[in-house]
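Note that this complex is displayed minus one protein chain, with the remaining chains in position.
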């Protein structure tokens, strides 16, 4: 993939769609100083910051309610259980699921995908079957299938990317063969920013009778998602990447599929009846939630969703699109920045991977850090993609609702200074 | 098991080992009122309350540090990573592990046991092998093995309990047969309170060449534990039952065993190298920790451990022993309470299961709740044990460091009143 | 002991709890079904004798708390001799009452002692105790409609 053309896109230098100053006040960490500089947090694809309402929900829960859920007959347990289930309903609504029971709480998107690989995959994937992935997948949606393929003798096939960092779907009809049982792909790339045409891929997969899994870890936080209209069979995402606490992820699955699956982890809460030599299972979603769940963080995810709902996912997307357009334009203007992924903000999210001259991404990240700017450097859990792109690592800046043009200006100015500094030392 | 003898044990009516008033001030939830009464929280075997230091650690983390761990080169990520690993070291020390890398973060004790069932069990348990459990196990240490036995054709055998609710070890030599590959048992019962002689069982198991797994969910919070001197191969426990946040559990495993195991969940963080058709694994403990972990809660578990270390696990145990002795004496004095499990506080922890006349445990729990007293009712995730005891459910009161004799007096008075009330309505 | 409790444990409820109706096993059963609350362990079995769309006899055996036992007992009492359609209507009304939902005015049914269950709705965690027998009943009836032989239900 060559350096993308230096098209300078400057549409809306005016005030954006969101009242950022108001939003920023809701995020305590944004007052943090790093090396004497105000924190500029551009590592949102790794994890996002949390609004005060989320932090307060944790404090409130632990100070007033804390109890174990589901099996309790006392007041605290009842309050905890109903708050725990309210988050499920809100989450179901957020992604357009048919019913709350189709939302299963996991630790993170990674575990959601592993749940499918273990409970659905081990039962439905056989020797000679095909699993279709894409060349841009995150390890989370790659390694579970590599392991499953090795165990079962299934084959893996990859939808390729073109030189622009977009999926090349021309050959899709041949890649999704009749023996394809699963098509699993990311909706938005954490490296390239690319937004993939999920609906189109799912439709093709379904025509072949394949099940589909969408890795929504990067898309659910950043754009409106409707699993119903996508017709996705499984959809995985993480709370911590969308204003929520760490330790909470979600697997959405269509009820008819989840109902037919065996459980993953087993133990308390997920059973119907247990004898010394026998066990059967509780209904959805409990069947997949063994043991004491991450109660407090599930409950504290509700204000995160409410926050996103209040802002509006269309506005979130538009704000980030504008910011990305602005950043891409400035970065390309510099002339010395090589960007990986599409440069048209209409087809991408706000994760921008780049390299500058011979400056290694670790050095770049260290130097940006001394200026208070937090970015990520490395392979971004996508080693095969890195190889495909012909690099060992990139630096990545990624945005969210609280990021501003001023922050991007600082980032750009830093790139210039760092380049000068590094060529002089 | 008949009603236990009405031995009234009243050794130390004097001031206890802990400064409870000081301790209680550290737990904000204890100021909570329920139905106009001050909360008396006796549901500690389900989950414990959290000291202010834990809540503040969450606030501090999300307000000042929040970042993803391990892969980050910026200041926040570095701070988060080092705090995340500090908890691991402290946890290793707390249970006497040889090195921090032997501590694997999971969601809860249940997942820790499932990890062993999947990664160790699927590889080492074959048709005709035996798995030895006990009749008092929690579903968490029962269902994963029932499923594994069904899958592999292995057989399950149970160490029986005697009429006192203690393990009957007379026949242990015959139960742990030469074809026994695993002996998995709880160190302390969540229903009966019984403290099992873990060291003795492990020694016998090792003599037969079997691996041992100790379910420490109820023991790690309530008594000093040293996995090294126990010589346990695996040890599972949960943070939320020992002052810590929900969503964090631990699997301790001996390095030589963990090193030989395949990973459980796969994805980011846990790999060494990934290609489109190949993956190999990172070192311990990362090999078993796929995806973004529950960073904040792991970090906030450190003050919980520090709290327990400050109090001292010997003092925790002694306080609960005194309280249990006091409660058992009072309950037996009533004459109408049937208690399940040993009544000698030297051999049991503070979980007391009981029934009163024909009052069903749900009704009992509801009536106690209207008096502000939180207890648990039902099968306590031990359905087979309930059958063994000849009941469909029990009510359970369970204690922790912040519980007082006054609370037990209130509980006892309530039992009297409830019995009178229920026989009159 | 408390006004709140008095609303739950009304005399009628305690009477049904202590002397459950429909306890006697039937010598023949047209439809047998079982219900369970996995989280708390309440278990219930139900047998119906049905002739020409009328429930001629019913047996309810419940191992559970005062609320689930008495709810099952009231059920046994009230559905005997009623048509399946009537019984379905009653079940709907009981469910609505327990969940605190408004009951349509145009439904005229004979509630018998069932009104006494109204106090349960103030105890959210106990609602499923009261629901157990009704959910099992509906599953039973649906099973008849589907021409199956056994039903299994839960209120989780």
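Lettered A, B and C in written order, each chain numbered from 1.
To be clear about the criterion, contacts are C-beta pairs under 8 Å (C-beta built on N, C-alpha and C of every residue); 3 or more make two chains touch, one makes a residue touch a chain.
Values in this document were obtained by computation on a predicted structure and should not be read as measured data.
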| item | value |
| --- | --- |
| Partners of the unshown chain among those that are drawn | A, B |
| Residue among A:57, A:323 or A:418 that touches the chain left out of view | A:418 |
| Selected residue (touches chain absent from view) among A:64, A:89, A:124 or A:370 | A:370 |
| Residue, one of B:32, B:50 or B:71, that touches the chain absent here | B:71 |
| Of A:218, A:361 or A:398, the residue in touch with the unshown chain | A:361 |
| Contact footprint on chain B, counting only the chain that is left out | 70-73, 77-78, 81-82, 269, 271-273, 282-283, 286 |
| Interface with the unshown chain - residue positions in chain A | 35, 360-363, 366-367, 370-371, 377-379, 383, 386, 392-393, 417-418, 420-422, 425 |
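Here, only the chains that are shown with their structure count from here on.
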| item | value |
| --- | --- |
| By mean Cα position, the chain sitting nearest the middle | B |
| Remotest chain, chain A as reference, centres from CA atoms | C |
| Separation of mean Cα positions, chain C and chain A [Å, integer] | 46 |
| Averaged-CA centre spacing for the pair chain B and chain A, given as whole angstrom | 33 |
| Multi-partner residues of chain B (each touching 2 or more other chains) | 35, 362, 366, 377-378, 383 |
| Contacts with two or more other chains, residues of chain C listed in rising order | 39-40, 125-126 |
